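Just dropping this structure here.
Just one protein chain is left out here, and the rest sit where they should.
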Amino acid sequence: MANLGFIGLGTMGGQMVARLLDKGHTVIGYNRTRKRAEWLIEKGMRWAASPREVAAAAEITFAMVTNSAALRAIAEGPGGVLAGIGAGKVFVDISTVAPKVSRELAERIREKGADMLDAPVSGSVITLQQGKLSVMVGGRAQTFARAKPVLEDIGPKVTHVGDNGVALAMKIALNLQLAVQMMAFSEGMLLAEKSGIKREIAVDVMVHSAIASPMVQYRGPFVLQQPDEAWFDVNMMQKDMLLAMELGRQLNVPLPTTTVSNEFLTAARGMGMEKKDFACVFDVLAKMSGLEP
Amino acid sequence: MANLGFIGLGTMGGQMVARLLDKGHTVIGYNRTRKRAEWLIEKGMRWAASPREVAAAAEITFAMVTNSAALRAIAEGPGGVLAGIGAGKVFVDISTVAPKVSRELAERIREKGADMLDAPVSGSVITLQQGKLSVMVGGRAQTFARAKPVLEDIGPKVTHVGDNGVALAMKIALNLQLAVQMMAFSEGMLLAEKSGIKREIAVDVMVHSAIASPMVQYRGPFVLQQPDEAWFDVNMMQKDMLLAMELGRQLNVPLPTTTVSNEFLTAARGMGMEKKDFACVFDVLAKMSGLEP
Amino acid sequence: MANLGFIGLGTMGGQMVARLLDKGHTVIGYNRTRKRAEWLIEKGMRWAASPREVAAAAEITFAMVTNSAALRAIAEGPGGVLAGIGAGKVFVDISTVAPKVSRELAERIREKGADMLDAPVSGSVITLQQGKLSVMVGGRAQTFARAKPVLEDIGPKVTHVGDNGVALAMKIALNLQLAVQMMAFSEGMLLAEKSGIKREIAVDVMVHSAIASPMVQYRGPFVLQQPDEAWFDVNMMQKDMLLAMELGRQLNVPLPTTTVSNEFLTAARGMGMEKKDFACVFDVLAKMSGLEP
Partner (left out) sequence: MANLGFIGLGTMGGQMVARLLDKGHTVIGYNRTRKRAEWLIEKGMRWAASPREVAAAAEITFAMVTNSAALRAIAEGPGGVLAGIGAGKVFVDISTVAPKVSRELAERIREKGADMLDAPVSGSVITLQQGKLSVMVGGRAQTFARAKPVLEDIGPKVTHVGDNGVALAMKIALNLQLAVQMMAFSEGMLLAEKSGIKREIAVDVMVHSAIASPMVQYRGPFVLQQPDEAWFDVNMMQKDMLLAMELGRQLNVPLPTTTVSNEFLTAARGMGMEKKDFACVFDVLAKMSGLEP
C-alpha cells in the first residue's frame, strides 16, 4: 500500500480519496476549505495545512482542481507543491487544464528531481462509484509504471497514452464529443416529438439504439426532467470546448461540429441557463423550434 | 406460426427471411432478381412471380426496399402490392422512406380493406444476426398488435411509437445522429493524433468511454482500417440526412449539427469517396488538417 | 420596338411590363387574377385570356412566376405556353426555379421549333425602378442576341452566362449570399450592441464599411425598424436556399455557411416569423443572446 497525498477534496476528489482509503492506502490531504474534508478525516485521512505539506509528506501526490489558475495556485508560492516536492516523488494531476500548462508544470517539477503525470479521468462521480472510471495518463513510461497500481484503485481502465500533456489532449478530444452528441440527440428528439411521438417513447427508443453512448443513456432522460443539480454545467462544458478549440487551432484541426455546438452553449448562457446541466442545449433548440420546453 | 410474405430480398431482407423461416413461419417471397433468392428457396421459402402474388397469398406482407421510388415500384401497377392485397391483410414496410410517402401509401392500402404499418429498424445485418435489432412501428394499435409477435421474431426490441409514418420519423431522428457522432469522433481523433497519441491507442480509449455508442464501437476502428465493403455508404447516409433535413423544414426544427455534418458527406463525394462507408468523413477532415489519411 | 408577351403580373412582373410599355414596346399580358393587371391595361397593355394566347401572339414571351409548380401550371395543359408557342418564337423565363426544371422545359419548347432562355434577375422592385437591375441569361447565343435589346430595357446589366439553366444556377449562387451576409451582419450587430454601442451608430458604421454590400445597405436599417411589409420573406429566402442546397448536393459543393444560415431561417419560422423579411434572423439571434429585440 502506498503513502499518498491528495490536493482538492471537492465532490470528485473527495470520493477518490474515500476510495483510496478503502483500498488500504494512507492519504494526507489538503483542501482550500477544511470543512469539506471533515468526513475524510473521520475516515482516516491525515490533514495537511498546505499543498506544500502534502507534497513533502507523500510519495505520490494527486491534485484535482478546477482549472489552470487553480492549478497554479496550489503549485506556486511558499505553500505550493513546488516548494514541498523532492527527489523521487511523483505529482499526478487529475484536473482538466490546457496541455501546455501541464507540460510547463511538469518541467518545473522535474527541476526538483521529481516527476509529473497528467491523469485526467473520463466519467462522473457515478462512474467512479460504479468502479467504471477510465483514466488516461500522460508522462514518462517508468513514472507511469510507478503510479499505475494506485490509479487502478481509482478507475479500473488505466491507459498510458503518451508523453506529458497528451492525456489532457485525449480527455479534451473525448469531451468535445459529449457536447456534440447532446446537440445531435436534441435535434433528433425534437424531430421525433414534432412528428407526433411522445417524448418518453422517443427517449426510450434512443437509449436502446445504435447512438446510445453512456452519455446518451445518462443525459437522454434529462429532456424529460432536468436534474435538480447540474452534473456538468454549461460553463464547465464550455471550458472544455474552449480547450478543444484552442488545441484545434494550434494543431490545425478544423472542428466544425464542435464549434457549432459550442455556440449553443453560448446561447444557453444568453438565455439564462448557465447554471443548468449542458443537456439544456435541448431547451435552446426547443425554443428555436417554437416549443415551450 | 404465421403465413408471411416478403418483398425485397437484399442483404438485410434476405437475412430477415432466413430468420423468420428458422422461427417456423411460412414465407412467400419476391425479389427483382431471382438469383439473390435461391438460397432462401433452398431454405424453404416459396417463390412468387410478383409483389402482387406475395400480397395476395400472405396474411402479413413485409417489404424492404431502397427508397421511395422502389417502394412505389412494388406497390403500384398491375403486378404491385395494391393490386394483390385484400381485406384483413397487413402490409408492413421496413424500408426507410419519407414519412409522407408512407402515409400516402397507407391510405391507399386502407381503401383495399387492408392496413399498413411502417416498421423501420435500427441496426445493421450484424445487429440482426446478434438478435439485437430494434424495430420501431407506426400505425394503428390493433394492427400493431397483430404484427407484433412476428416483428419480435425479427428483432427483440419492438416499440409502437405512434401513428402511420412516425416510426419513419423516429428512424430518421436516430440516423442523423450516426453521421454527427461520426463527425465529432473524427474531430476528437484528429486532435488526439496531432497531439501525439497513436491512432490505435486513441481508438481504444474512445471505444471504452462515455461517448462510446454502438456506432462509435463499430465504426471507430474504421479509422485504422477502412472496411473492404461499406456497411452504409456515403450516398445511403446522405439519403437519410436529406430525409431529416426535409422533416426539419416541415416541422420547423433547426438541425445545426446535422446540416454541418451533411456538408462533409457532400465533400466526401467531391473528394471521390462516395462508395466508401460514411466513416470516411474522417478522411475528409484529415485532409483538411494536412494529414494524409 | 418588339411585340412582347408577359405572363405573371405580380409586383415585379407588373413593374417590368410598365417599364417595357414606357420604352415603346407592345405587350400582351396574362395573370391568374385580372384585377392586378387593370393598371397595365390602362397603360396600354393588351389582355390575353390564357398563357397560350400570349405565347401565340407575341414574338418574345416573358414569364415571372413563383416557383416550379407555377411554371408548370402556365406551361402545360390546353391553355399553356407549350400549346401556343410556335416556330421562331422565344420564351424567356425570369422566375427562379431549379435549373433542371428549366432545362426540361427548354427541351419541350424546342420541340415546338421555338427556343427558351432562363433570365433571372438580381435585385428588388426598387432596384428595377432605379434602373439598376442585373439580368443573368442562360441559353443559346443566337437566341440571347435576339432577346438582349429587350432585356436591356428591363435592367441595364445583361450578362450571357452560359447554356440553358446556368443563369438560374448563377442566381441561386448569388442569393445564398444574401442570407449568409445577413446572418454575419446580425452576429456583428449583436457583438457591437452588447459591447455598449448604440444600435443606430453600429448600423451607420457598418453601412459605410468594407462589408457594406447593397444587401447590407438595404437591410441593415431593418434591425432598427422592421418594414411593414417583407421585401423578401423567410419562406421566399428559404426557397432559394433549398435550391442552392439541392444544387450543392448534385454538384458536390459543400455549403457550410449556407446551410448553417438556413437553419436560422427555419428557426425564424419556428419562432413565428415566417411572414417577416428574412432580415429577422437578427431577431432569432438576439433572442438567443437574451436580448428582447
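Residue numbering begins at 1 within each chain, and the chains themselves are lettered A, B and C in the order written.
Everything below uses one rule, namely that a contact is a pair of C-beta atoms (placed from the backbone, for glycine too) under 8 Å apart; a residue touches a chain by one contact, two chains touch by 3 or more.
Note that the structure is predicted; figures quoted are calculated from it, not measured.
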What are the shown chains in contact with the chain that isn't displayed?
A, B, C
For a quick check of understanding: of C:A73, C:V125 or C:A192, which residue touches the chain that isn't displayed?
C:A192
One chain is left out of this view; which of C:A37, C:L117, C:V166 or C:M237 touches it in the full complex?
C:V166
Going by the contact rule already stated, which one of C:G123, C:G139 or C:G270 would touch the omitted chain in the full complex?
C:G123
For the chain that got dropped from the picture, name the residues of subunit B it touches.
256, 260, 267, 270-272, 284, 287-290
Touching residues (missing chain, whole complex) on subunit C
99, 122-123, 127, 134, 136, 157, 159, 161-163, 165-166, 169-170, 172-174, 176-178, 180-181, 183-185, 187-192, 194-198, 201-202, 204-206, 208-216, 218, 244, 247-248, 251-258, 260-261, 263-264, 285, 288-290
Interface residues of subunit A toward the undisplayed chain are 238, 242, 245, 248-249, 252-256, 259-260, 262-264, 266-267, 269-270
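Just so we're on the same page, only the chains that are shown with their structure count from here on.
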When the C-alpha atoms of subunit A and subunit C are each averaged to a single point, how far apart are the two points in Å?
53
Find the geometric centre of each of subunit A and subunit B from their Cα atoms only, then give the gap between the two centres in Å, rounded to an integer.
37
Residue numbers of subunit A (touch at least two other chains)
256, 260, 288-290
